[in-house]
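The complex is shown incomplete by one protein chain, all other protein chains being positioned as in the whole.
Moving on, here comes subunit A:
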Amino acid sequence: MKREHEEICGATSYGSGSGSKAESSTIGNPNKGKLWEEEQDAGGMDELLAVLGYKVRYSDMADVAQKLEQLEMVMGTAQEDGISHLSCDTIHYNPSDLSGWVQSMLTELNNPAAVNLDPVLGNSNSNSSILGQINHDPSKPQRQQQLVSSNQSQVYNDDSEYDLRAIPGVAANPPPKSESDSESTRKRMKTSIGSSGSTGYGSSSSSPQGIGVSGAVTESTRPVVLIDSQETGVRLVHTLMACAEAVQQDNLKLADALVKHIGLLAASQAGAMRKVATYFAEALARRIYRIYPQDSLDPSYTDILQMHFYETCPYLKFAHFTANQAILEAFATANSVHVIDFGLKQGMQWPALMQALALRPGGPPAFRLTGIGPPQPDNSDALQQVGWKLAQLADTIGVEFEFRGFFATSLADLEPEMLEIRPPEVEAVAVNSVFELHRLLARPGGIEKVLSSIKAMKPKILTVVEQEANHNGPFFVDRFTEALHYYSSLFDSLEGSGVAPPSQDLVMSELYLGRQICNVVACEGMDRIERHETLTQWRTRMETAGFSPVHLGSNAYKQASMLLALFAGGDGYRVEENNGCLMLGWHTRPLIATSAWQLATTESGK
């Protein structure tokens, strides 16, 4: 929000104060720092605060932050009614001038009057929770100041908290003494900041003292603010959230400014955070400018990306192994089995199953595989190639094998009759879906149709592996937040996977995830196919559709744990059992979930 104000010289000018000379500048352009002729260097305006409506220059940032911190300290230590006059008595003529505003508050506090100040106190308390999350070391005033400034400014964005157009008070007639006091104070504070900065000027720095002590006024130095990457990390997250909010409110100008800022902030980070921020920023930019990503990419390209993802981290392997274990246990006594794979891709799941079937006591059953995949743009029969490879392997290990491939743009287009299902007495059927079902949620009625098709196939078992996240909520901001946390964990786990950074595998895996991020954030409607939902949501859906859960046994759990232990960085991965379903997560955050289902009929289950 931008506000237009006229400066009233007598009231809030503090001599050659920094931000208080609002010389008819158009507030809309925060980069015109040159209009401000001050004794200090005229740095540019801080863009972030400018976007929020406050004009604070880069050179004054540390100063303002320190003042805010003092203010907070005083407010915290004052008697309950010691500072309340600030809300009623003080005139603020230029609220966008954060620096001057805070200064006026501080001079007020020098001359305390007794009025109630609950609202402001209440606000600073609510702020403390934000600050509390951030571990700031009190001995590092720089970091804390920046935090305070960014957090406080967000609070003050909300006008309704207190009426800034207050009745005239002491601030209207500042005694000349306070003017010089504040000037020298400001200079003193600046000096102290300058000396604690990297340039190391003048006297030693100390943590901010109360005002009124006029120390030696040395030459005003340009304060140097140390950019702390942890603090910029927090700023980055806040900026991302603010941008998402702006997008949701359709405030595209603001969103645009913020997106650019994200780019800057992301550059100061390292590792996973930077990559995640970059992908999210790109996705937001696409959403803002409506440059939607082409969905009709060569499926073999996505297959390649997924292969690299398969190799780098255990998620897909975990999915395959646990699903295979469930299918194996369901097929324990069958002589002829049929597996329908909703997303065949490269068929990496099936060699292990075939090998386990081959080693089954009693010999292998006849194994039939139906693979479903997206249509290829160049009409090459990718499915048939995969089927051929699997057939070769089956031949090697002595398993009778049959393969059929089906091209389908969407699973909802499939009809059970096309798949030539044989009756359950002849052949046991298993349906397997790894990261495929959530795409159906984009189409109304899609998932219901597919689930009823599955029921018509009368499977012995249905294995479902899905991402454990809610990226399908009705509000954009909620989806955005969820996705941010989810993909941050994922990228963290990739970083911890022990792969040397410029490895092609790692880059491709990240690209694979990046495309998902793009879809979650930038697309809408039918295009948004990455509609992940949590296990609980899927459970409800499956149970409503007429399936009952099958518990994955301890064998699956053991295999999964062992598999994870093999991965470098394996101690970060966790397998959890959740009511018979297995979840793989990174540290405390579950990321994917495998579940198994059977038809909830009166017939004997197993």
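Descriptive notes on the structure:
FYI, contacts are C-beta pairs under 8 Å (C-beta built on N, C-alpha and C of every residue); 3 or more make two chains touch, one makes a residue touch a chain; residues count from 1.
We take it that contacts and distances are computed from a predicted model.
Remark: of the listed names "F-box protein SNE", "Ethylene receptor", "Plasma membrane iron permease" or "Vacuolar protein sorting-associated protein 33A", the one matching the undisplayed chain in UniProt is "F-box protein SNE".
Shown as candidates are A:230, A:249, A:333 or A:380; the residue that touches the absent chain is A:380.
Of the listed residues A:312, A:472, A:534 or A:594, the one in contact with the hidden chain in the full complex is A:312. For the options A:241, A:348, A:408 or A:477, the residue in contact with the chain missing from this view is A:348.
The set of subunit A residues touching the chain not shown comprises 300, 303-304, 307, 310-312, 314, 321, 346-348, 351-352, 354-356, 358-359, 361, 363, 380-382, 384-386, 388-390, 392-393, 396-398, 498-500, 505, 558-559, 562-563, 565-570.
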